[in-house]
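Here the structure is laid out as structure tokens; the discussion comes afterwards.
Yeah, one chain of the complex is gone here, protein chain that is, but the others are all in their spots.
After this line comes chain A, so read on.
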């Protein structure tokens, strides 16, 4: 019998917070048909948007106003970030996974080439990345606590902090004291995608493993903050469920966290589901670029001070344009396989990428487009 996705498993920390309930209420309360063109226009006329205005911008009624939203998004981005665009790259150090996510290439039931870099290999990979001029790294692993232990992640963070000024983590959710340990090892921020805030769909697509536990995942950002991380990132995998409801819940999740922890740097990731090897998962809905842009712009206008990351799931043309309108951070020189920078040990990719440009190419194209690439925005103390 499968584990109830709403019940915590043994050793999972339960925190005293009502943010989870409030976010779940937000997900349920969003009704696309409730919003009119007037609601969208009223929202765009305001300087500071309410949650209800944010919902209007995410609704179908806002689609005819995409140009107006883009103009407002551009204005807000310029006001808060100038022409700056931050660059980083992900490094996949292990693709072993204990979860069964039906849409993901790393699913433990998939027969893919698995790889797990040791500390020497991680260091070689990071040295190769450092040569590109990047100053920020995002460490990723498949979600296997047994293979990628806390100590293993700690060592990876220490190596990361040796070569880079900012170290991000996109790893399995953990308890606050474990986040505190990784913070001490050099980690700066934590990204956790809830994937979908729809409990029923969440249960359907996460068949096994720790990830099946919905509330533990939803509270990961708060535990990371309790562990001392200086920033947290949010994201829903758009296309896994109703993308408007998921984007609304994602924004409100960040909104409540920001209100409770005003010193924390907030950012959004905006992934659309991509084809992955070993899966024949049928997406709930195909998200086109127009819908994706609507989500990015709604985030930008609702929380103009938040960072927004657009990954290489999106193509060069989209990424080149969206940086001036809403996105503030993009990856470059990306490969989603394990050990790709030195080819010491190769593991299969998590998903297919759509923009394979090198760091140099991204850097110079940003300059050509009158944007200012920024490698570092943090002093490591």
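Here is the rule we go by: a residue touches a chain if its C-beta (ideal position, glycine included) is under 8 Å from a C-beta of that chain, and two chains touch if they have at least 3 such contacts; residues count from 1.
What we mean here is this: contacts and distances are computed from a predicted model.
Think of the chain that is not pictured: of "PTS system, cellobiose-specific IIB component", "Thiazole synthase", "Na+/H+ antiporter subunit G" or "4Fe-4S dicluster domain-containing protein", UniProt labels it "Thiazole synthase". From the options A:201, A:258 or A:361, the residue with contact to the unseen chain in the full assembly is A:258.
One of A:83, A:201 or A:361 touches the chain omitted from the figure, and that residue is A:83. Within chain A, the residues in touch with the undisplayed chain are 78-84, 133, 135, 165, 230, 258, 262-266, 305, 363, 370-379, 381.
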